[in-house]
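Yeah, one chain of the complex is gone here, protein chain that is, but the others are all in their spots.
Chain IDs A and B follow the sequence of writing; residue 1 opens each chain.
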Amino acid sequence: MSEQIVPGWELVVGLEVHVELATRTKLFSGSPNRFGDDANVHIDPVTLGLPGALPVLNEHAVELAMRVGLALNCRIEPCTFHRKNYFYPDMPKAYQISQYDQPLNLDGFLDLPDGTRIGVERAHLEEDTGKSTHVGGDGRIHGSEGSLIDFNRAGVPLVEIVSRPDIRTVDQAKDYVNELRAILVAIDASDAKMEEGSMRVDANVSVRRPGEPLGTRCEIKNVNSVRSLGRAIEYEARRQVDLLEAGDRIRQETRHWNESDGRTHTLRVKEDADDYRYFLEPDLVPLVPDREWIERVRSAMPVLPAARRASLGAFLGVPAGSAAVWTVVDRGQDEYVLASVDAGGVGERVLVYVQQAFAEAGPNPAVPADGLARLTVMERNGELTATQAKDVLATMLETGSADPETIARSKGYEAMDTSAIAVAVDEAIAGDPAAWGKYCAGEEKAAGALVGRVMKATKGQADGKVVTALLQERRAANG
Amino acid sequence: MTPRTAVDTAAGVRSGSLRAADVLEEHLARVAAREAEIHAFNLVTQDAARARAADIDRRVAAGEDPGPLAGVTIALKDNLCTRGVPTTCSSRILEGWKPPYDASVVERLAAAGAVFVGKTNLDEFAMGSSTENSAFGPTRNPLDTSRVPGGSSGGSAAAVAADFATVAIGSDTGGSIRQPAALCGVVGVKPTYGAVSRYGLIAFASSLDQIGPFTHTVEDAALLMEVISGHDARDSTSIPQPAMQLRQELGKGVEGLRIGRITDLPAGADPGIMACLDAAFAALEAQGASVVDVQVPAFTYGLTAYYLVAPAEASSNLARYDGVRFGMRVEAPDTNAMYSATRAAGFGDEVKRRIMIGTYALSAGYFDAYYGKALKIRRLIANDFAAAYAKADVLLTPTSPTVAFEFGSKGDNPLAMYLCDTYTIPTNLVGHPAMSVPFGTAELGLPAGVQIMAPTLGEPVMFRVAAALEEAAK
Partner (left out) sequence: MSVHITKVDVAKVAKLARLDMSEADLDRYTEQLAKMLDHFEDIDALDLSGVEPMSQPFPLVNVMRPDVEQPTLDRDEVLAMAPAAEQHRFRVPSILGIDL
């Protein structure tokens, strides 16, 4: 939705996104960074925060974090690590190693498909916590008797990406997350799946009258999909507007989005400012990426999705923001589409076919690009109807064949020449004078019965467009 | 009688002229005779030690070389992780805890053929200067059992002084190797920060802690340093250099070296101690060194800086003792209550005191006034030392202001105890190496230790001077 949620009020949103990096091992130790295995198997003294354990930084995590920074147009700076001290059972050391006033990536931006530029304040490295499941009650924290902690996830490398509060609509928020995800996947930094927790989004939401200073914001947590993000922001904005219009103040707090009741609920109040007692991590040394390293990372970066969409759109003469272009680029199939068009394929048809039929085909579909090209040409030339072409394509996908002609022949999809179709049309007219009468009188719908007769008579081999054209010709000739 | 030094023991065992089993039994016999009185150990691991000694003898008989510490009996401070062997830091909160891994230093010593006699007593979590803060009872100074052995590595120092082990390993954060070495009349070394891996050393103050040896002789200390020092990839603060080679320095003498006397050293050392220091200067001069006067104006602020930095880091390092994954737990209806009850029951007074002052020093609103300032004082001290080392190769001070003091003599006043570390603390703050060498006796005929300080990675010159002093003390 791009209109104001409540007229007269401006929405202000900043997003904090935590992304699990796709490394083989954890940020500060060599235990595997893997999802879904048995509890507490990816453990070592560092992961468990055992006495005497010491952290050592994962080089590949730094490389991936630098890619994220470059993809978000950040400055990469010499940086340090700090301890963020607090007690929680899934925090094995009772402090988290993170970055505080000297983060790796600073002052970047992300451009949305609609052209809006959202500032990225920072993107820094930090370690993930373990996971708790609650026993007793209904599995939720409230009413539980206790919790069980699994440290497999503890120590997994995270990049925390903090946007500036530049987002003004729900659609922008969703676009930001989708674009960010596409970027992260394109640079192999993360698989960025909200549903699996490898990308977690917290929203800072406030409202204000246009022109006034920023209002008090609330942090919304527990949003598990882009759709939920939209719903949560919308609910929270309305909640805040209702309070303000009733003359109440907004309490600065963290709120928990509840998917089932569609509301945010108080989680904890930030009155007692958390005293994390940040200090420089004495067990680590500063990280100073040199010019050569940064350049190496920069030159190895792939073309980002936005640029790929722009290229594909321009080449095909279609809007870069269209769903088809988005989908095809997201799947990494844009090169394939370009190759197919290069081989003579009909641009729009190639694009549509790839969007609709190639969901599982991956970036290197089994169907050779020139095979698809020939199929689209056959269709344009009338040798195949749209229905027939779709069917041939399905077979091509199954078999990886590059030969639509042979497949069409084997299915009996001979191109019917126009004179044969004309005969069938005339027979249909003769066979259903009532429908013909109505059609000549201007009832377009009546053509359906006539077309149906033609199809039946030709066993579906007549090209529907040609049939319709002939009917129109006959009608016009009738006067 | 088996040899009293590690050098001689290892040589004998490697050559086959000495059996590791015999060496061990002799030490265990002394343990049996006096340990009840001294309480140097939290745990004597005689079964494992016997198996190990037997294994070493077997390998020698088979023509293998067990390594440069073959058959040498070693006592390990109980804040070094030893896999499957209880490691307590002399705290109730870790009572019975068996680490699932070995510290790097332990691995290196084992690989060199050492035989571990047991885990020694310490001030709880290495916080203290007398070993009176141990949750399991104090250690007594073998030279005078009415007196403390020093701390925090009191058990290790006593183990060597009582010949329970030929050498021992301790840790030093503000003087915890050097001061007990001085009080027990043995040699104690704190290496350059980063020279010895901290992986597996249960942390007190991460930017100050170092592991080091207690020995009877300077040569033994040099040998131990050669085994335990050198880069370790598991410690990010580990200096990327190979193990130090120090024995080759020992015979070089001190001709031409400049020995620094700090003229603005904080007062407070007993006269007998100062007399030993003076004698040390004289002895070195007699051997061809020159004595130069230097000033280290910020030296005196070391105590304050230390008692802000160390507790601050400790407050964070000790937060992991929360009853969740290991160690003691006091059950409670919710986790927060469990944390607070567990830590209240598991930690002793001194540990709590330091956790609180450290938490306070880091807390919002006070960071700049306390922790932030302390880090700047560190820099000042480093600058002053740098200026001093432009004029001198090493600096000499007393190690401890007094000889071994009586149990309970520091009373309820934590500050009185903290003053024990006046001379040792500054080198921890700046990461320089320092060692204590016994030199003469002071008040009550008890031993005095002279502290030799050197610049970063100055172990070679430091050991040269130590060897000269040792020679002169004979």
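Here is the rule we go by: a residue touches a chain if its C-beta (ideal position, glycine included) is under 8 Å from a C-beta of that chain, and two chains touch if they have at least 3 such contacts.
Keep in mind that what you see is a predicted model, and the values were worked out from it rather than measured.
*Asks:* Looking at the full complex, which residue from A:P45, A:G215 or A:P305 touches the chain that isn't shown here?
*Replies:* Checking the options A:P45, A:G215 or A:P305, the one contacting the hidden chain is A:P45.
*Asks:* For the chain left out of this view, which of A:G215, A:P282 or A:G313 touches it?
*Replies:* Considering the complete complex, A:P282 is the one touching the chain left out.
*Asks:* Which of B:T217, B:S236 or B:N317 sits in contact with the chain that's absent?
*Replies:* The one listed residue touching the chain not shown is B:S236.
*Asks:* Spell out the interface residues on subunit A facing the chain that's missing from view.
*Replies:* 23-25, 29-32, 38-45, 48, 56-62, 86-89, 132-135, 141-142, 144-151, 268, 272, 274-275, 277, 280, 282, 284-289
*Asks:* Of the residues in subunit B, which ones touch the absent chain?
*Replies:* 97-98, 100-101, 192-194, 207-208, 233, 236-237, 239-240, 298, 300-301, 304-305, 307-308, 315, 319, 322-329, 331-341, 343-344, 347, 352-353, 355-357, 359-360, 363, 369-370, 372-380, 382, 414-415, 429-431, 456
In this section, only the chains that are shown with their structure count from here on.
*Asks:* Residues of subunit A touching subunit B in their complex?
*Replies:* Result: residues 45, 48-57, 83, 85, 87, 89, 92-95, 147, 149, 273, 275, 277, 279, 282-285 of subunit A touch subunit B.
*Asks:* Taking the complex as given, what residues does subunit B use to touch subunit A?
*Replies:* My answer: residues 80-81, 87, 89, 94, 97, 99-101, 103, 198-203, 205-207, 233-237, 312-313, 315-316, 319-320, 322, 324-326, 335-336, 339, 359, 362-364, 367, 371.
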